[in-house]
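Left out: one protein chain. Kept in place: all the others.
Entry: subunit A
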Amino acid sequence: MSTIPLSEPRSRWWHSRAVRRFARHRLALIGVVMITALTLACVAGPWLLPYDQLYIDLRARFAPPMTGQHYLGTDPLGRDIAARLLMAGRTSLLVGVCAMVLSTLLGAFVGVVAGYRGGWVGASLMRMVDAFLAFPSIFLVLALAALLKPSPTMITIIIALTSWMEVARIVEAEVRSLREREFVQAGRMLGLSRSHIMFREILPNAMGPIIVAATLTVARAILLEAYVSFLGYGIQPPLPSWGNMLNGAQQYLASAPWLAIVPGITITMAVTSFNFIGDGLRDALDVRSGPG
């Protein structure tokens, strides 16, 4: 029998289409640019600035932005805000990203197992998700943070524990539809083990929604960390975070508004950027919505 030539020899990687769609999403591109800039600044910035974040210059307390080399002014102790902001960014972004990784792993695991097993296993797992969702997460975080010693690791874990449910729900729904597909039955017929089918066959096909949810989770986690630190239960001074910088700024809102404005704008920028990226990814990866 003669072989049949391939009908349409195209590029190997189907993502090219997704990349094109993502690139057309202008806000998402802006988000990527902002996050990249912010990350680079937080990583390299502190070395480039003239002041160390802990250097106390008592003669230059409450300096407004653009005073000498204090580009963003100084705080009540005369520490350089720019340096503190970037160091705080390291903490906040790291906490956000780590919390996202943890919660995505947990959520995806629970979602895949619940979706694939179904029956009472799936039902009880999903009721557990509902139970977690029923807690007002901000109070849960506050209560846990007040009980446990608030180190950055602990804050990350607490945030992860309160934000994995979204991913679990999304993955569960996706897996429930994927498990009925014939390639899963073919896998069973070939004698693949249950975990192989769940994590090697099904999970890669659910990556699109997982990536989208993960991006949005970063935004949520950054915001949650800021809340908790603002209220004084999160990252503890002298380690700076965007949240506790805001906390320290409260008393001086009228006299030195830049103390609150600078970290406030940074948080907003980071969170909106991640949300934009999430939206862009959703449009790019979800084949069902919109034209190609």
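Rule of thumb we're sticking to: contacts are C-beta pairs under 8 Å (C-beta built on N, C-alpha and C of every residue); 3 or more make two chains touch, one makes a residue touch a chain; residues count from 1.
Throughout what follows, contacts and distances are computed from a predicted model.
Peer 1: Write down which listed name, "NADH-quinone oxidoreductase subunit K", "MaoC family dehydratase", "Bifunctional protein PyrR" or "Dipeptide ABC transporter ATP-binding protein", is the UniProt protein name of the chain that is not shown.
Peer 2: Hidden chain, UniProt protein name: "Dipeptide ABC transporter ATP-binding protein".
Peer 1: For the chain that's not shown, point to the residue among A:Leu58, A:Ala134, A:Met189 or A:Ala254 touching it.
Peer 2: A:Met189
Peer 1: Any idea which of A:Asn205, A:Gln236 or A:Thr272 touches the chain not displayed?
Peer 2: A:Asn205
Peer 1: Identify the residues of subunit A touching the omitted chain, counting contacts across the whole complex.
Peer 2: 1-4, 6-10, 12, 14, 181-183, 185-192, 201, 204-205
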